[in-house]
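Part of the complex only, each chain left as placed.
Letters A and B mark the chains in the order given here, with residues in each chain numbered from 1 onward.
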Amino acid sequence: MSATRVEIMVGDALVTPLTELLDRHAPAAYVVVEGLSGVNRRGVSSPGLADALVVVVCRSATSKALLDNLKAFLSRYGGVAFATDGFGVNVD
Amino acid sequence: MDASLLQAIVDPAILFFFFGLFAGFVRSNLSIPEQIAKFLSLYLLMSIGYKGGVSLSQTGLTAQMALALTAAMILAFVIPAYAFMLLRRRLNPFDAAAIAATYGSVSAVTFITAVAFLERQGVSFGGYMAVALVLMESPAIIMAVLLANVVRSRSVVAGGTADGNVSVGKVLHEAFTDGAHLLLLGSLLIGYITGLPGKAALDPFITSIQKGLLLFFLLEMGLLVARRSRDLKLDGPFLAVFAIAVPIANAVFATALAKAFGLGLGDAFLLTVLAASASYIVVPAVVRYAIPEANASLYFGMSLAVTFPFNILLGIPTYFLVLRQLWG
């Protein structure tokens, strides 16, 4: 079935507010990978300042509102997101 | 520099910091796994806090302690304020606030290194200095975020949008509940409650093997500093000078205050090191969220890549030499 996947790269410190935002949209699933280096070529892994990758899969219908909110969030706090449409299993 | 100081510099943990610097500069792929590095920092905070709490439970509240903590609080409010005014002349207000918070706060690992140094010199100090560390951590963050908020509201009045404003309550909450900070507080309290019997059971973990774990942490810090200093672009000499001169000024200020308050040599030395140190774990983590407009590579880079190695390699032995002269 039709689904959308949103991948977000942000600073580790932003994971809690970001997942609170995600939870409000009730996506089918997401996972958080913490402790990474790389974002914006400024990313630095340190006990205090690493980056995170969040992968979200949701119904295409709900992706528009999620992306609007993400846009505001990421422009405010920094970070990058990428969305694609595709085929989902168990995404409803 | 006399023999005992030379021997102090050949401490294995400090040499592993040098080695990390070297490995980073020759672009070795040596790295301490991320989660191990994070755990090592939690371990060090826990053991600082816990041991501080235990000493506190032994000495109780003394006049010496009240004086030391008062001096710490004064430093915690004055340093970020003057640093901000200095920085504001050259930088946008967000970067100025973030860097002021970094230098107004303290570095727990610099503190641990200074404690190990004192112990090798056989100079005693009060366990309550861990409380000073805790007290000096937050005020700078809170002041910086308040300043950033003021700047944001002004730009709203001037026609901007208020979107970016972070409520003070939220930031106080962030600063207080930040993991590293809270762990330090919690361990202090638990150390205070459980006292010497608790410490006996924990000693092999928090004392016997501490040096070995610190060694790996400093190795990781050396690697990070090398990597960071390659990327650091300070745009002119102002910030480079700031990252060395302000710690020295803070050290002088703290030493004067310690003398005026009549603190002992050990306490005065640790207060000086705390004032001279800049945060690179707790503050960057909070500020990245609270002042996202600021450039992390500046506040984090200066603190980690310039001030931290300066204090570890030159500052600590120098402050000690000078203070021993003054107190001697």
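Criterion: a contact is a pair of C-beta atoms (placed from the backbone, for glycine too) under 8 Å apart; a residue touches a chain by one contact, two chains touch by 3 or more.
Predicted model only: the values in this text are computed from it and were never measured.
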Check: What formula, in the shown labels, sums up the chain copies of the full complex?
Finding: A x3, B x3
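Note that in this section only the chains that are shown with their structure count from here on.
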Check: Measuring from the mean C-alpha position of chain A to the mean C-alpha position of chain B, what distance in angstrom results?
Finding: 32
Checklist line | In the complex, chain B residues that touch chain A | finding: 34-35, 37-38, 40-41, 163-164, 180, 224, 227-228, 231, 280-282, 284-286, 288-289, 292, 296-297, 300, 304
Notebook entry, point to check: What residues of chain A sit close enough to touch chain B in their complex?
Noted result: 11-14, 17, 35-36, 42, 44-50, 72, 76-78
